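What follows is a single structure, and I will ask about it in a moment.
Excluded from the complex is one protein chain; the other protein chains are retained at their positions.
Up next is subunit A:
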Amino acid sequence: MSVRKAGESEPPQPEEGGSSAQLSQPVRTSKPAEDGDKKSTNKRLKDVDICVPIVYGTVAFYLGRKASESQSHKWTVYVRGATNEDLGVVVKRVIFQLHPSFNNPMRVIDSPPFELTECGWGEFEIAISLFFHNDVCERQLDLYHHLKLYTEDESGPQSTKKPVVVESYNEIVFPDPLEACFARLQNHPAVIVPRLPAGFNLPNPVSIDQKNDKERGDTKDHPLSQWFLNFSEADELLKLAAARQEVQAHIVNVRRKLSMLDGPPQLSKPPSGYEYA
């Protein structure tokens, strides 16, 4: 993988054949309100992706005896690192937009762990907006999650011990990150970065201002961590590999048959005398 720095005036290099989509435009220039660090270069690392695996979802407990008509469940919505690492290095703020029937439906969480606990009775779609630190990304990212309070089989009483858990795994990709951002994040466990070729000079990492109301931003010992689901790519990879093998075998088969048909066409074609009209 070739890593190139793209300066402000340098046009992006064309990729294999995709040059028609690339415009010879200067890369987006620096944001003027950079944290006073005048020396920070605004160069971006080309063909490099920073990947942040996250899991977001809800855990809902039935309140049992303490349940009322309007508050039958206590649920928590959250965004956590897939390996339960602290997302605060990347995420500055998370805004959970709840159903309008809630008081102040726009809940802003400024520090990790990014979670919100509420009581209610209804299921609805929660809009989760992630805001990143300035050097990471200036745009927000929106996710949507449907709050589930009830299990599929409605038979039997609800358990107060076992919650209804729905989680989704996803990865946030930041293509062509700033050098400063890369330098800051490259060794953090919450982030997956590619290895740069040796001798690559990055600016010294500058740690950013991170709000930390709570003691720790990671969710490793979170009270709900026992309910977190496990997301292992190994299973999927295995299944995919098996499926691919099978498909490839069939392809070989069909190709062989096709070539057989193409092969001796003269044999199957009757001589003109015997052709029936």
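Annotations
The criterion applied here is as follows: a contact is a pair of C-beta atoms (placed from the backbone, for glycine too) under 8 Å apart; a residue touches a chain by one contact, two chains touch by 3 or more; residues count from 1.
Basically, contacts and distances are computed from a predicted model.
Protein name for the hidden chain, per its UniProt entry and selected from "CCT-beta", "DNA methyltransferase 1-associated protein 1-like", "Small ribosomal subunit protein uS9m" or "Prolactin receptor": "DNA methyltransferase 1-associated protein 1-like". Along subunit A, the points of touch with the absent chain fall at residues 15-18, 20-23, 25, 28, 51, 53, 132, 137-144, 169-176, 231-233, 235-237, 239-244, 246-248, 250-251, 253-255, 257-258, 260-262, 264-265, 267-270, 274, 276.
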